[in-house]
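One protein chain is absent from this view; the other protein chains keep their places.
Order of writing sets the labels: A and B. Residues in every chain begin at 1.
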C-alpha cells in the first residue's frame, strides 16, 4: 500500500536529515516534547519571545504551535513565528489544546487559523469539535462521539479549514482534501500520562518537516505514538505501572524503525474523489 | 477507625468521578503534578493567564495554588481563580513554597490568605513556621523542630488560619479545628527528588475534591505519597537510585488502592474537644 511505504520512508528521511523543529508550547509537557523530538531523530528548539522567534524559525524545518497554557505574549510570538514559517514554506502543526474551554483559547485559535496557513491540526474530539464550531457549522459534527468519528465529517472539516485534520483518541482519524485514514494503534495507558497528545503533535511536525505530504507525515506521527504505546505496554511486568510505561514509551520511540512501523500499523485508508 | 475508612473511600470516589483539578503552579514540577493527578485517577488542567482562569476554574472540582516561582501576573491569576473557586464552593489547596525567603512570597501568601478562603495549607516546617509568623504570634512555634512538631501548635495554627494545616516532613502532622493526626509513612528518598511536596499538594487537592471533609482529603493525599514512597523504595535493586525510585513512585501512585492505603498507613489520630 503506497501510504505505508511513504510513512516508513519518512522515518528513514527523518533519521537522515535530523531536521530542527521549533516549538512554541506549554510548560507542562515541554520537556517531553523535546525528548520525543530527539528520540525520533530530529532536533528540538524552544523559543517563544516575540523578539527572537522570527530569527529562530529561520533555522527550522518545522514549527509546532501548541496552545496549552496560553497567554497574550505567547500568542503574539506564535503569529510572528507562523508568518516566518509560511515565508519559508515549512510546515506548521497546530495543537489547539483546550480550545472551547475559554474565550482566550477561542480567540487565539481563531487568530491562528485566520492569520496563518497551518499544515496540520491535531486535537482530541472535544477540541476538534470546538474548533469546527468556530469555523462555521458542519452538519453532524455535534453527534460525533468518542469511539466513532465519521470519516465523512472529519474530511469535510479538513476541506473547510484547508489543511490536514487529525482527531486522536481510541481510534485516530486523519483527513486531507483528498484522503482519509483511520489508525487503530495505541493503548489505554497513553491516556494515563500527561503529554501524549502534545508529543504526538511534535512527532507529526518532525515527520512533516521531511515529507512534502502532510497527510503522510501526520499518519506517520500518529502511528509512531500508537505503536510505541503498544510496545511500551507489552514490555511491562506485573508490578509496573504508568511511571515505567512512560519510560518505555521513550525507549520505543527512540528505537522505532521503518520495518516496525509497517508491520504494526493497523489502518484503513481511502482516497477521496474530488 | 472511622478516618481510615473515609480515607479509603475517598480513593474509591476519586477513581469513580475523575475530578478535574485546576493547577496554578511552578514550572519546576508542573509535569510531575500533572502526572500524579492522572496517576491517582483525576484529571489535571493547567491555566494561569488572568484572562482565562475564571472560566477554566468553572469546569474544575478543585484548585491548587502552588507558590513556587511566583510573579505578579501569576499571583493576580491565583486571586481571580481562587475567588471563582470560592464562588463555586470547590476546595482550594495552597502550597506556600519558599514563603519567608522573600518579600514577594510573603506578600503573595498574605494576599492569598487575606482574600481567599483556602481549604488546606500544606508546607514543610520552615514554610509553616514562616506562615504562622505572618498570621500573628503563636507561642511555641519557633521552638518546633524537624522530627518533633507539637500537635498542639499545629492545631492552634489551624484554628488561627481557619483551615486544615498540614506540616510534612519525616513525620507529617495534619490539623483541623476539631482533629489532629500524625502520619508516619514515607522514606528519606522522597526528599532526594524534586517535586514530592508539590505532588503531595496535588494529591491533597484530588482527594479533597471528592470528599467534603478536607481533613480526610489531606490525610489521604499525604498517606498516598508516603506509602507510594515506601513501595517505590522497597522495589529498588542494589544498583538502582533516585532515578528509578522516581519512576517507581509514579508506578505506586497509579496502582494505589484502598486496601493498600488502609493496610500500610501508620497514623495517630485525635479528636479535639472544642
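Worth a mention:
Rule of thumb we're sticking to: a residue touches a chain if its C-beta (ideal position, glycine included) is under 8 Å from a C-beta of that chain, and two chains touch if they have at least 3 such contacts.
This one's a predicted model, so the numbers in the text were calculated from it and none came from an experiment.
The missing chain lies against chain B, touching residues 26-29, 31-32, 68-72, 98, 101-105, 192-195, 239-244, 246-247. Residues 27, 30-31, 34-35, 38-39, 44-49, 51-52, 55-56, 59, 235, 246-255 are the ones on chain A that touch the missing chain.
Criterion: only the chains that are shown with their structure count from here on.
If each chain is reduced to the centroid of its CA atoms, chain A and chain B end up 34 Å from each other.
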